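Left out: one protein chain. Kept in place: all the others.
Per-chain numbering from 1; labels A, B and C assigned in written order.
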Amino acid sequence: MAEKELGCVHEHRVYYYETDQMGCVYHANYVRWFEEARIAQMDSWCYPYAKMESAGIGSPVIKIELEYKSMALFNEICEVRCFIEEYTGTRINYAYEVTDKATGNVRCTGKSYHCFRNAEGKIVSLKREMPELDRIVRETADFKEIERRKKEKA
Amino acid sequence: MAEKELGCVHEHRVYYYETDQMGCVYHANYVRWFEEARIAQMDSWCYPYAKMESAGIGSPVIKIELEYKSMALFNEICEVRCFIEEYTGTRINYAYEVTDKATGNVRCTGKSYHCFRNAEGKIVSLKREMPELDRIVRETADFKEIERRKKEKA
Amino acid sequence: MAEKELGCVHEHRVYYYETDQMGCVYHANYVRWFEEARIAQMDSWCYPYAKMESAGIGSPVIKIELEYKSMALFNEICEVRCFIEEYTGTRINYAYEVTDKATGNVRCTGKSYHCFRNAEGKIVSLKREMPELDRIVRETADFKEIERRKKEKA
Partner (left out) sequence: MAEKELGCVHEHRVYYYETDQMGCVYHANYVRWFEEARIAQMDSWCYPYAKMESAGIGSPVIKIELEYKSMALFNEICEVRCFIEEYTGTRINYAYEVTDKATGNVRCTGKSYHCFRNAEGKIVSLKREMPELDRIVRETADFKEIERRKKEKA
């Protein structure tokens, strides 16, 4: 089973306003694309982020990591792959890969780490607060497969 | 009385993240600088925007106009002049001028038009809701002087 | 002939990073959506902006106007309509309308005014420099129809 099949693919076209005078995408912008990819993934579950937020649960970012591999250029169509790397019921970690659609060249990889928080700002368990969404996440993330790949790399 | 003396001068340094691949500031960014200048002006009244908002009154933008005169470059220190062009108690209009501090070259001019809104989203009169701030605005904006200059131009 | 049929429709989904603490899209962001719509229009001509730029011609913004009608919200799909309002061979003006796709409510309208510039920064005539693109623009913009509508409004 290929890594790509596990995740969600979001297309992002590079606009002029994302470039800087070096002639490529300014490095902070990829963090926004990661958000887009997470949103796309929740859409694919028919459980949009907006629905979760309306129900009083937010998912703030507690850590972000990015590694820049090559420069994404204006007008390029990028593919942002996003998959769940870890999910504990109270924490969720995503991994990302941004590639140029035309060539497959990797532009950037990254990770984001999130907790869950209720409207009062208290850290909560998604498992307890939203059992339906918890079940979807567990089904999406094929954790046996993830484990298998981790062992392969080790 | 010089036009400059009437208003508030806010310094904005151009960062890399504001440039685009044309090698100058991306045109949408000036709208943000206008916000900075309005905030600086309210600071100068010892009545920060945050204080107004905490008291339940927001001042959403209902119209914006920008004219681009020359290109602001990375690392340039710009001066953003902001002055009140009209104030009716329920509406406030600002005029802006962005210049390169070193040369005085005009980068951009613009206007923004605002109403006042309470926490329920209803349009309100600042005069009625915040008489203290209303008084400050009227004292700041030397409307006789503004009228005089308008006539001069006509 | 409906106004909508004359132009190009670009869909823009509202992301979290576009909202501000007022709970709606920050007003400067619409300027970026206008860029997206112009880019989409040039795509529809099979003459992408990137191609024009590679050929040494840029199209900098010289004036922008925006009027805010209602608040676009997170997760909303907006339609950005863009059509050419005026084209002289050396100048091009676009008009925009941003609506909520679900309800048709107008969020924002606007205009942008552009000139053409070569790689040396000199103002040039598109008609002379790029006759092929000039022809496409003239065919796209049904100026007789635009005139007719202007008269209707008058």
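Quick note on the criterion: a contact is a pair of C-beta atoms (placed from the backbone, for glycine too) under 8 Å apart; a residue touches a chain by one contact, two chains touch by 3 or more.
From a predicted model like this one, the values you see are computed outputs, not experimental measurements.
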| item | value |
| --- | --- |
| Options C:Y49, C:F74, C:Y96 or C:F116, residue touching the unrepresented chain | C:F74 |
| Which of A:V31, A:L73 or A:V106 contacts the chain that the document leaves out | A:V31 |
| Residue ranges of chain A at the interface with the undisplayed chain | 22, 27-29, 31-32, 35, 58, 60-68 |
| Footprint left on chain C by the chain that the document does not show | 16-17, 19-24, 26, 28, 74 |
| Residues of chain B in contact with the chain not shown | 15-17, 32, 35-36, 39, 48-50, 53, 74-75 |
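Everything below uses one rule, namely that only the chains that are shown with their structure count from here on.
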| item | value |
| --- | --- |
| Topology of the chain contact graph, where touching chains are joined (line, ring, star, complete, other) | complete |
| Most central chain, judged by mean C-alpha position against the global CA mean | C |
| Cα-centroid distance, chain A relative to chain B, in whole angstrom | 38 |
| Centre-to-centre distance between chain C and chain A (centres being mean Cα positions), rounded to whole Å | 31 |
| Averaged-CA centre spacing for the pair chain C and chain B, given as whole angstrom | 26 |
| Multi-chain contact sites of chain A, meaning residues that touch two or more partners | 16-17, 74 |
